[in-house]
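Every protein chain of the complex appears in place save one, which is left out.
For chain A:
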Amino acid sequence: MKIEIKNLKHKYPSGGEALRGINTTFEGSNPVAIIGQNGAGKTTFAKHLNGLLRPTEGQILIDGESISDHTTAYWSKYIGYVFQNPDNQLFLETVRKEFEFGPKQQGLSRHEINDRIEFISDLVGLKHRLSTHPFDLNATEKKFCTIGSILMMDPKIIILDEPTCGQDVEGNQRLAKIINYLKNNDRLCITITHDMKFVVRNFDQIIVMSKGEILKSGNKYNVFSDVKTLLESHVAPPPITRVGQALRLKDISFSKEEFIDHFTRRIHQS
């Protein structure tokens, strides 16, 4: 699937201009991260991609078809959006029912639904929690419950709004696994996050937003070496990267291994 965004603008009824002319294209299955300061318009932008919000101006084309030509319910089959606040998304009495809801609406067979529950509940780590009430889950389990319920519908494109919030080491590893699974199965995953360690580990493409616009788009090397963009968008490179930059190492480091390699070369140069 291909999403083309042309001069997208959005004004909230209160008059605030949340998006001020976004132009970009999503294609293929390389995961994309959207980063940038609070209030930059990241969530507003993401909510346009499956029709939850409609453009005030500009156009969104999905495989050439205007998003305005169909309802949000229609697009939700192809594009899934996982809310930032899980409480906005959960409404049934058990995790199993949350998982069943979407595919039931899609008319999937009992058999197919059960197969998916088996696989998805394992992927999101909630296999042992299927009969639990979603509100009895802890904060990160809730997040995985909402991710699972969207994955159950097997959309071509999935948008995760701040899934890294409050995740521990294991939670981040599980998220990485989900993002990788989507990539390997030709699904595009677009993720909004403030966790820069997570960004440099898992994303090939990064979009930096600031004040309703895309400030920069590129890979981690382009983005995190661009000091001006980082400052303007309230983004700081991951801790390891900052140390490498402060020591003026020739190559930028994103992991401990890279840093150790680059620093070893620095002290052995002569």
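What we mean here is this: a contact is a pair of C-beta atoms (placed from the backbone, for glycine too) under 8 Å apart; a residue touches a chain by one contact, two chains touch by 3 or more; residues count from 1.
Note that contacts and distances are computed from a predicted model.
Asks: Given the choices "Cytochrome aa3 quinol oxidase subunit III", "Cobalt ABC transporter ATP-binding protein", "Putative hemin transport system permease protein HrtB" or "tRNA uridine 5-carboxymethylaminomethyl modification enzyme MnmG", state the protein name listed in UniProt for the chain not shown.
Replies: "Cobalt ABC transporter ATP-binding protein"
Asks: Of the residues A:N50, A:S121, A:T140 or A:T229, I need the one that contacts the missing chain.
Replies: Final answer for the missing-chain contact: A:T140.
Asks: Which parts of chain A face the unshown chain closely enough to count as touching?
Replies: 12, 14, 36-40, 43, 84-85, 87, 136, 138-141, 162, 165-171, 194, 196, 233-236, 238-240, 242-243, 246-247, 256, 259-260, 263, 266-268, 270
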